[in-house]
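So the structure is just underneath, and the comments pick up after that.
One chain of protein is taken out of this complex; the other chains stay put.
Chain lettering (A and B) follows the sequence in which the chains are written, and residue indices restart at 1 in each chain.
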Amino acid sequence: MRDKTVTITIDGKQVEAKAGQKIIEAADDAGIYIPRLCHHKDLPPRGHCRLCVVKVDGRPRSSCTIPVEEGMTIENDTEELNAHRRTVLEMMFVEGNHFCPSCETSGNCELQAEGYRLGMVVPKLPYIETHREVDATHPDIFINRDLCILCGRCVRASALQDGKTVFAFEGRGIEKVITVNAEHGLGETLMDVADAAAHVCPTGCLRTKRVGYSVPVGERKYDHNPIGSEIEQAASH
Amino acid sequence: MPKETTAIIEQIAHQFNNDPTRLMDVARAVHGRLGHLSELSIGLIAKNLGIHRAQVRDMVSFYAFFSRSPQGKNVIRICTAVVERMNGADELVEAFEKELGIFLGETTEDGKVTLEKASCIGLSDQAPSVLVNGIALTQLKPEDVPGIVAAICSGDEIDTLPQARVRKNLRQSGPILLGPYESGDAVRKAIRKTPAEVIIELYASHLRGCGGAGFPTASKWEKCRTSKGESHYVICNADEGEPGTFKDRVILMENPELVFDGMTIAAFTIGAEEGMIYLRGEYDYLRGSLERALANHRQLGLLGNNICGIEGFNFDIRIQAAAGAYICGEESALIESLEGKRGAPRDRPPFPVERGYKEQPTLVNNVETFCGVSRVLEHGGQWFSRLGTEQSKGTKLLSISGDCRLPGVYEVEYGITVEKLLQQVDAEDAQAVQIGGPSGFCIGPKDYLRSIAFEDLPTGGSIIIFGPDRDILEYMYQFGEFFAEESCGWCVPCRVGTTLLLKDLREVLDGHATHRELDELKQLCGTIKTMSQCGLGLTAPNPILSTIEQFPELYEARLQEGDYYPRLDLNKALKAGCTASGRELFQIETGEPAVTNS
């Protein structure tokens, strides 16, 4: 049986999409990149980061959670939306303590990469100066919560891919943090370095120990090619 | 001790069939018995409900009423919402702090009393007020405090205190919502129709949701009725958390039967057997009377099996007590909370009418809307729609508080002007009126001829009046504090943005801003309004944006000349360094000439 298709328009370009597909997936298939951080292709969408907000028939909607519908007109790469996205990125930077120069994820960090792609030069919002707990109790993995953007990828990956529910959220509002399924720390959980959850963090928050700085500057993931360029190039073939 | 805790938690979990979707009830019960939710309790709850410890921690850390550290035997929650502070809540806090010798958020050494603050507790018409172990004490003065504290500490019954009275303050009953009603009338009339005809009647009435959003009730019901599922659910949203609103409280005190019957009619129409009233934790003191009213309804054959003698028409209602979270007034967050999770709003579609409670088609309506439904079925849609305006039919309950002589609940016809309202409540000199609470709009006299209606000034019912001497912008800041505290944290723009708005608005209010910083504040508002996931974030900038629009002169007056104002406050920034090194704070040379050297 062939999938039903619908036609939508993204930034003036007509795109065929499979019925039921989310807007962001349809855009990916068409080689159009919509910025994102909490979205991950192997995980169900949640709409935390809001970077993927597009205008659907004039209304702002998160493209990772909204399914395509016949005739939708979508604005994505507009100056208005990109300005809002830069501000949302700035919010993530001032919410945590992101010291890129000394961070071992620098160059491979998706948060940073979105900043590069969208042209965020400097976060000018006031710093919130949180100081959240580091968890180094696990032999192979650490959690540096000051770099957490609460995208929830690890929460979903651990529950749905690893079947472990090692992670969950705790608290609300600006006090919200990632918590682990143990009384004290990650070391008491079933977390294993081979788990999917250990490899989905978009920033330097949840990282494998003893492998930092292994790729020299100039050869890191986003040194030369913007995040999303793989999606844009895949479709041109 | 751990052994005892184990037994208590086992017993409580058993009481709720070890059902993880009843985590809210289990956590409330454990909290009630043990005074707080320790890591030990959290682990035991998880074990008994067959879920992960992290899931329990996730849920309990979300709600304001759950404490994870030991609390006093008695908990005093002082409401410090805007209207309360206009009426002396700050002085009340001081009096309690002095009397108890502790600060807000602390517990007395003898472990007898914990003092906490609360967001709006739905008593703005009798402010300032507090909840002591869930019991409301209203219209307090600082001089009442010693007596209250003495009573609490000597273990007296709180509800015998003279201040333990919740007034209805029902100033004006209209023909629809608060008129006399005979239990079951509406149901008996509804069941003579087919479910499809009930919906036709609702279409004829043009009834719209009364919680604020104003979605047409008939089409919501129709969508829910036609959605396929194993079972359908009816939920009454009694979580009115918008500061300054208390009209649902009055309905639940005055005419709960109208609500029950509205829900029963919904059950009949969409085919549901289970109904739930999600009652805000702050209204816990209403639970007893509501349970009695429900029992009475069952006795009358209006709930339970074979309602009104119709074979197979089975429906009952249970009350789900909540635990303090404004966001749970949003219907998808409410459903999450009902399922025993943190109250995080879901992304839509799917809408609750398609996939709601336990992934089944679920109808969520506000308390007042269910009342409207009962009246529509009692008297007919035509009758209902003869009142009101083009797009807003019928009447609306307003909770009016703030600087007026006659605060309370008013049932008014849609279309009433603000001016007329102000006359009725005796507040004609109002400087500004907050329509729809913090998430609504602040308007000034030039707009007093506008009217309360979906097509003009929509409101869930909260009306707060600011008298001529009030510093309105300071209250807008307090609204901002409310949003920052109540943001669920799900999405970035709201979680971070609501806190940033406070920082930046403070700078403006303190005179530390120029036009440039005010423009940046407006841009920040724009991003939060565009990018947030749910109504909380989308409306959180409204207090700032509406006052910038309505009262630009109040902002102008605080702005500095020039096109830049530094965030650095040098004297403040040097204080810590001076103290630490034992040096005098000196005023740094700023010098005016263009060429300056050190």
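Operating definition for what follows: a residue touches a chain if its C-beta (ideal position, glycine included) is under 8 Å from a C-beta of that chain, and two chains touch if they have at least 3 such contacts.
Going forward, contacts and distances are computed from a predicted model.
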Missing subunit (named according to UniProt) among the choices "Anti-sigma factor NepR domain-containing protein", "NAD-reducing hydrogenase HoxS subunit delta", "Multicomponent K+:H+ antiporter subunit G" or "ATP-binding cassette domain-containing protein":
"NAD-reducing hydrogenase HoxS subunit delta"
Would you mind spotting which of A:124, A:184 or A:209 touches the chain that isn't drawn?
A:124
May I ask you to list the residues on subunit A that touch the chain which is not drawn?
93, 97, 99-103, 106-107, 112, 115-117, 119, 121-124, 126-127, 129-131, 146, 217, 223-224, 226
Hidden partner interface residues of subunit B, rising order:
563-564, 566-568, 570, 572-583, 588-590, 594-598
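Simple rule for what comes next: only the chains that are shown with their structure count from here on.
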Taking the mean of the C-alpha atoms as each chain's centre, how many Å separate subunit A from subunit B?
32
Can you list the subunit A residues touching subunit B in their complex?
45-50, 53, 60, 62, 65-67, 83-85, 87-88, 91-92, 94-95, 124-126, 128, 149-150, 165-176, 179-183
In the complex, go through subunit B and note every residue touching subunit A.
39, 43, 52-55, 57-58, 61-62, 325, 342, 347, 349, 484-493, 495-500, 503-504, 520, 523-524, 526-527, 530-533, 567
